[in-house]
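Got a structure for you, questions after.
Every protein chain but one is kept in place in this view of the complex.
Showing chain A:
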Amino acid sequence: MSIPSAEVAADFRDALQDLKQNSRPEINNLTIIAKENTEHAQAISHELESHIKATRPEFKLPALYVLDSIVKNVGTPYTVYLGRNLYRTFMDAYLVMNESTRKAMEGLLRTWKQPVPESMDPRPVFSPEVTGDIENALNKIRSVQVQSTPAHRPVHALPPRPAAIAAWRNTPTPPQNGARQSASQDPRIRAPYPPVQQFGLYPPSMPAPNPYGQPQSQNEPVSSVDLEDLKTEVAKSISDSQQAFAYNPADANLKQRLDALIALKTMLNTKALTPASLRDIQTQIRNLAPLPGPAPMPTFNPPTSIPPPNMHSQLHSAPPVFPPASAPPINIAQLLANMRPPMPPVTNPAAAPSTPNLADLLRRVSSPAQSSSTPAVASFYPPPFPVPPPISTPVQAPAVPAPAPAGTPTANLAQLLAQFSKPAAAPPAPVTQPVPPFPVSLPQLLSQPPVAGPVPGSAEWLLNALKVLPTNGTPSNTTPMASEPMTRQSSAPTSVLNEVELTTASMKKPRLHLISRLYEAYSNQCASCGRRFENTPQGKEKKARHMDWHFKVKDPQNLKRAIHRSWYISEKEWVEYRETDETSPDEPTNGSSGTATAVKKQAKDRYVPVPQDAAIAQAPCAICQERFETQWLVEANDFVWMDAIQVGGKIYHATCWEEYSKGAGIPMPSTPERGVLGKRKAEVSTPTSGKKPRAY
């Protein structure tokens, strides 16, 4: 710690500011500074991000090249620090660029999705979560650009630029986004995250399973997808195991597992394996995947708890039926994973004439306008004709297309692919034998005729090694401490605490078993401040907001203003004051104004996504006859009309409607259009009318 971070960062900043064109020596020089000062990575990353944000548009691209050079040549910890805000950094810059520069940026993004060339590390430069978010946003921008062309807008010009940027500054990234990004940095938190969110969100939002019935989706190249998937899964398992091992170095099982996993990883990288054996490995890995982390809490049910009879009957009676639609969401993944091995490799043929269809399918889902009724012509451009019914009612209209975009913007590509590949793989397989409730043992697997190709001996050994190890649900694997949460769960919490009497003697009794109530009971820890959250959906939501808050607080914009100590509030205000901490659903930004302005603000904050229907999109506000202004809203991850409200199929300015409705005595629709955000519904449901001083 010889030189303070600030000094290094200042040097770096100076060098950055001289960078005005794409000059290789200068970029190399900056990369070397970064490489030699990895202990100040955070400060340097911060400097780089703020430079990209602050500098003139024409100098942004060289700075982005510096970022690119650093993450590719130095790698961690820069990938971690820069990945955290990459979405914002990238999109902020992208939005102010001209078209050719955008092309260059898209090129950069493409390389980030791949491993570093000539590197041993099979992982992409940035995790798919990060790049997936950006990709989604870019897709949406493209589609809206095309959409707005008929409105005589220059092809590549964006809707009001400054407003869009202001929106970036003032609004937090969507909570799920922040959580995802942070989660992806921290292997311990990551494990339980994406699957739960994905699957938990998915079934209710899918109107009908129709798309899956489409034949082309069955022909996807399973093996290649699987290989990538598998590699990431293995990498994740390794990091999970390492984590567990760090906490529990004495556990020989863990050690063995770790060794096996690492060997497996090298094998995957070096040898070409048949699709079938790949899948077998994947099954095993999946069963291993939810490792008890540092704070062992069973995250989801072990395979044993899956009720298979139901599935059997369904599968037997009507194989092509898409089962997940009715089954509980989380189990499906496991179940499918379990079901895979005995399946004949129907889906193996890697010859995939219709590969692009999968991509199209994805795009279609993420493009909000198209409900399931859209023909399978898989363009993501809007249909030329209007789709009146969904848009005609004020509340439902946005709600119908909403679920898909709400879930997808942050969804990473690989996961989506996984989702699509699973149902596609499942139905065509005529299941001839009972599905084993447990992961099938290797001998069983090998003895099955359909398994294509000989499994390499090393692979067999590895699978065995992985298989004999206990999986998550079994307590034998857990650390000594881990048995405590179990006992806690089995008995009612009150009774445990009742034993702690308030007497001097009772205070001296050691009750180490209760300590888990302070640690393991809240296993989801914030890495930057140490605050713990429950490992429940509510806990995750809270943590997501908490991470958002951290993000907001770190905004370099804040540091430029002079900050003062505020006056203390008066006695009366204090008595009426309610704590709104950073994890409570209320956005503190809504609360700082008085009641009168709060109402007005509410009306102004209403927005509708830009309608896909060209006729409606051209129409002005029916009250004031002025056109709406399109702008990009980060929260919605979509282009929206701010200060707009949709009533009876028509869109009005929310403030106009408010005045009109007041005069006419019509109540404002109680559900604001924010409902389209799906996930953020919870935040809106509590009206922010009261006086709530900012609780930073």
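To be clear about the criterion, a residue touches a chain if its C-beta (ideal position, glycine included) is under 8 Å from a C-beta of that chain, and two chains touch if they have at least 3 such contacts; residues count from 1.
By our rule, contacts and distances are computed from a predicted model.
Going by its UniProt record, the hidden chain of the complex is named "Polynucleotide 5'-hydroxyl-kinase GRC3" among "Polynucleotide 5'-hydroxyl-kinase GRC3", "Trafficking protein particle complex subunit", "Protein pellino" or "Thioredoxin-like protein 4B".
The omitted chain makes contact with just one of the residues A:K113, A:K140, A:R257 or A:K552: A:K552. Considering the whole complex, the residue from A:C526, A:V608, A:L633 or A:V647 that touches the absent chain is A:C526. From the options A:N98, A:N269 or A:S506, the residue with contact to the chain not on display is A:S506. Residues of chain A in touch with the missing chain: 1, 246-247, 481, 493-494, 497-498, 500-504, 506-512, 514-515, 517-519, 522, 525-532, 534, 549, 552-553, 555, 558-559, 561-571, 574-583, 693-696.
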